[in-house]
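The structure under discussion is supplied below as structure tokens; questions concerning it will follow.
Complex shown without one protein chain; remaining protein chains in place.
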Amino acid sequence: MAIAEITVVPSGVGPSVSSYVARAHRVIKKHSKIKCQLTPMSTILEGELDDLLAVIREIHNSTFDDQVKRVLTLVKIDERRDKELTMQGKLDSVESKLSI
Amino acid sequence: MAIAEITVVPSGVGPSVSSYVARAHRVIKKHSKIKCQLTPMSTILEGELDDLLAVIREIHNSTFDDQVKRVLTLVKIDERRDKELTMQGKLDSVESKLSI
Amino acid sequence: MAIAEITVVPSGVGPSVSSYVARAHRVIKKHSKIKCQLTPMSTILEGELDDLLAVIREIHNSTFDDQVKRVLTLVKIDERRDKELTMQGKLDSVESKLSI
Partner (left out) sequence: MAIAEITVVPSGVGPSVSSYVARAHRVIKKHSKIKCQLTPMSTILEGELDDLLAVIREIHNSTFDDQVKRVLTLVKIDERRDKELTMQGKLDSVESKLSI
């Protein structure tokens, strides 16, 4: 299991790009094995790394359209092999340290 | 107003780094004008850009200690000058497009 | 054709990580269709997007070893469909604007 963060930046449109973020979410929703969380700066995905890379590929591709001829896609992959890594587990771990 | 995303990566420690994320949050909490949201991959800050850059500088600096002699800090700054940009406004904008 | 930038950050080792960057370059060298340029902050790859994603997957995987149980991999993908995008073309374009 891995966690990946993705931000897609369509070129030639904007300043508003929320319709492209919504489009990315519709792509993710077709993949039932992937958990996802929307943040104000990115979308965070949890699942098997190969599944995550496939969905990132699909999101990048779906951002192109008649107006968008260039896409910048930012990805951060966090994978840990000594113990299970989950989005909730990462938040819990920080919060337990803050509450001491 | 701007939104900035920060991820600090201390070198030489790990795999667990949540204590460093908690340390960053203690730095942010001293800055009452900055709103902050913890995500599984980063911390997102909202405020005046100069205030955000000052706190990012302070977080980067606070990550060094006896064990950590090298720090990689990742920052994404999103600033919009045609309308107000807030963390909640960005989420609302995507969610309104998803509910259509 | 697309251009991708990759930075791998092994956890638990450091401050020096150049041996991991060298390991990534040995992975890339096995892929004769991919052009690559080393920079002080990343490795930049040029080729078909599917080939780039496959090599990024392989670099990420190769960074794990007996000491490294967690890897953070940062990727930036730049793809343009209205004209050919190359590393040299991008540099030339900026330099032509600077020499005016």
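The letters A, B and C name the chains in turn, as written, and every chain counts its residues from 1.
Criterion: a residue touches a chain if its C-beta (ideal position, glycine included) is under 8 Å from a C-beta of that chain, and two chains touch if they have at least 3 such contacts.
None of these values were measured; they are calculated from a predicted model.
Here the chain not displayed is in touch, across the complete complex, with A, B, C. By the touch rule set out above, subunit C reaches the unshown chain at residues 3, 5, 7, 15-16, 18-19, 21-22, 25-26, 37-42, 44, 46, 74, 76, 78, 80, 82-83, 87-88, 90-91, 93-98.
The missing chain lies against subunit A, touching residues 9, 11-15, 17, 69-70, 72, 74. Within subunit B, the residues in touch with the undisplayed chain are 11, 49-50, 53, 57, 60, 64, 69-82.
Methods note: only the chains that are shown with their structure count from here on.
If you sketch which chains touch which, every chain touches every other chain without exception.
Computed from the mean C-alpha positions, the centre of subunit A lies at a distance of 17 Å from the centre of subunit B.
Subunit A and subunit C have centres, each the mean of its CA atoms, that are 20 Å apart. Looking at subunit B, one finds that residues 15, 74 touch two or more other chains.
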